[in-house]
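Selected chains from the complex are presented in situ; the others are not included.
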Amino acid sequence: MHQIEQMIEELSKLNSPLFGTDTLLTWERKWPEVESLLLIAELLKTMHSQNISTQIFDSGLAVSQFRDNSTRTRFSFASAVDMLGLAVSDLDEGKSQMAHGETVRETSNMISFLTEVIGIRDDKFLGEGNRYMREVASALDDGVSEGVLNQRPTVVNLQCDIDHPTQTLSDLLHLKKVFGSLENLKGKKLAMSWAYSPSYGKPLSVPQGIIGLMSRLGMEVVLAHPTGYELMPETVELANKQSQESGGSFLVTDSMDDAFAGADIVYPKSWAPYSVMQERLVHLKNGNLEELRALEHRCLEQNSEHVSWECNRQRMDLTNKKDALYMHCLPADITGLSCREGEVTEEVFSQYRVQTYIEAGYKPFIIAALIFASKTKNPAVTLSKLMEKKINRVQF
Amino acid sequence: MHQIEQMIEELSKLNSPLFGTDTLLTWERKWPEVESLLLIAELLKTMHSQNISTQIFDSGLAVSQFRDNSTRTRFSFASAVDMLGLAVSDLDEGKSQMAHGETVRETSNMISFLTEVIGIRDDKFLGEGNRYMREVASALDDGVSEGVLNQRPTVVNLQCDIDHPTQTLSDLLHLKKVFGSLENLKGKKLAMSWAYSPSYGKPLSVPQGIIGLMSRLGMEVVLAHPTGYELMPETVELANKQSQESGGSFLVTDSMDDAFAGADIVYPKSWAPYSVMQERLVHLKNGNLEELRALEHRCLEQNSEHVSWECNRQRMDLTNKKDALYMHCLPADITGLSCREGEVTEEVFSQYRVQTYIEAGYKPFIIAALIFASKTKNPAVTLSKLMEKKINRVQF
């Protein structure tokens, strides 16, 4: 319990309220705000493990809108809002009238009369996902100012075309726990590397989000990928700028080995080339199925030239003390297990499997923290009150 | 808070308990009962805006059964039951065994062992929807009397072939707010008018429900539509009779201009002709797809003869002080926005957009009021208790 009080004290000192805000890109949050979010997530996780209720809502809806399949994020979102007291309501565009040409503005208001949170996953189309979230957010702002809505739902970015804040903040919380503190990450080398996968069209949001967040900690961040697998230029420029400001470094290389050499942390993961995603968008909008198939074929062929981009024992042996922390957002494409040739060998993945599960386990609490921070005027005070009440989560 | 106490006092004086009842048609409710429902909805909305908990259920299911797509009503229902403390459970006939020939009686009991509310939307087939709701209601009555069910779930009509009570009561509450009181509506002219839409098969329940409710207030109700777009004769007769009783008037015309002339309120909205809906039902039952397509084609052609039935500036200028209140149940077919030619011009809609959103915003509270009234023996007393407890809905 002492530990909880200390964290609340620490949170209180950061004095970085996020009341009424959406966190649609991590780099739009000041650093103490990021630290606050991590602390709130840790507090919620600790309280959960100690069977202490974290309900701050007596009622209210949490709308989830997934424009892509997802087990993990769907359950993370459901868990997060449930632990705060909200009920999930899916906005399924198949079931709803959105397919019939309703404007985003109208739907955003119509689903929000008693809604506290809208979680959106929209990572398929470059230049669309984050823009769509802002369109929803702006419609909600108008709804409040026009007297349509009693309250402003918080928009949670559950993955867009640019960033994946709930993933990268979970990753950062994992690093904080493994390395003991955020300060300890200073000077550490992190390799965000492309890796081979036989699949096609994986979003760029994780690598972009990782370099956009980890470049703020004074780390040596290396981005590695074959030529042709470039990320959105803005995110690379941002990482460059932020690494300089934070006293770290940022490097782009086309050698997985160079990236792994001496690394303390490796994050090998497949993604589609930016240019392919852009071409795909054009064909999708034109409904040109033949071109889409041709593009997929070309892209998989292009991928297959880079089968050697695998995280295996030899590469892990290049890392600092041969003992870098392996990270992945899951599910990983594991050679010989989920595919013939993949991102990582079964041997390496097995060694770090439990670590990746623990990494994933922060996500519900990060989502809950984003909501908690946006809904409470002084999170430290509200958390203290919950600790005073100390209602059992389960009556054993 | 003073305002809340006054409304509770007013509710108490109406002394019109609806405990244990379903409201499947508004005209089956006595007038003070309708007034009570509006007051309860207003109270719940005010309490929500003042962050006061309205939970009267500790647990219990609210089953939703939608036989038609719907964003608005789906979210309104989810919001309503959540604010009272219930959890939604969808009865999806695709997922369930209902498709396998189960009788309505059996399913109604099987889903109701711990269910407090069953919300049904069934507006597709003339002569079916309301009848189906009564069949469910009757099966539930039997379930209670036979000792199968501990409690009788309230059946909520979320739109049927005859009426759309949650829409029209929301509309009436909107009018009460805009005009200051129900009394102020006496003598006002309301034009319920057909309007052109390029779509096909829109239900008749809104126009029927509007004339069936608004004819009870001493208003001048005018129903306008082209020949061939008649409503169910019973609802027209009812409106006629009720308008006489209430000291108002009821008129049917085939001129949109006549309807708009001097109107205080206009409700221009498309619907399918009764005869087409009847023919459609026959083909649907016979599974005759070719006839269905032919009918749709014929119906759209018939519609297209009435493209001039549009709510535009010229028509709005015919209304009282050129300033009638425009109403719509949304989504509207807006000329140049959601279709080439539609129910309303973008210019007129824009002017009233916020008003239509506010109109829609009453629906969750109307649904909650229908449930609240059906579940509490003395709503005024229960509301007073909630005000005494004054539990925060959100702990800021």
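The chains carry the letters A and B, assigned in the order they are written, with residues numbered from 1 in each.
What we mean here is this: a contact is a pair of C-beta atoms (placed from the backbone, for glycine too) under 8 Å apart; a residue touches a chain by one contact, two chains touch by 3 or more.
Note that the structure is a prediction, hence the values are computed from the model and not measured.
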{"item": "Whole-complex copies, counting every chain including the 2 in place", "value": "3"}
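The criterion applied here is as follows: only the chains that are shown with their structure count from here on.
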{"item": "Rotational angle, Cα trace of subunit A fitted to subunit B, multiple of 5°", "value": "120"}
{"item": "Euclidean distance of C-alpha centroids - subunit A vs subunit B, Å", "value": "41"}
{"item": "Subunit A to subunit B touching residues, read off their complex", "value": "56-61, 63, 87, 89, 91, 95-98, 100-103, 106-107, 109-111, 113-116, 143, 146-151, 375-377, 382, 385"}
{"item": "Subunit B residues within the subunit A interface of the complex", "value": "45, 48-49, 53-55, 69-72, 74-76, 78-80, 82-83, 85, 87-88, 330-331, 337-339, 354, 357-358, 360-361, 363-364, 391-396"}
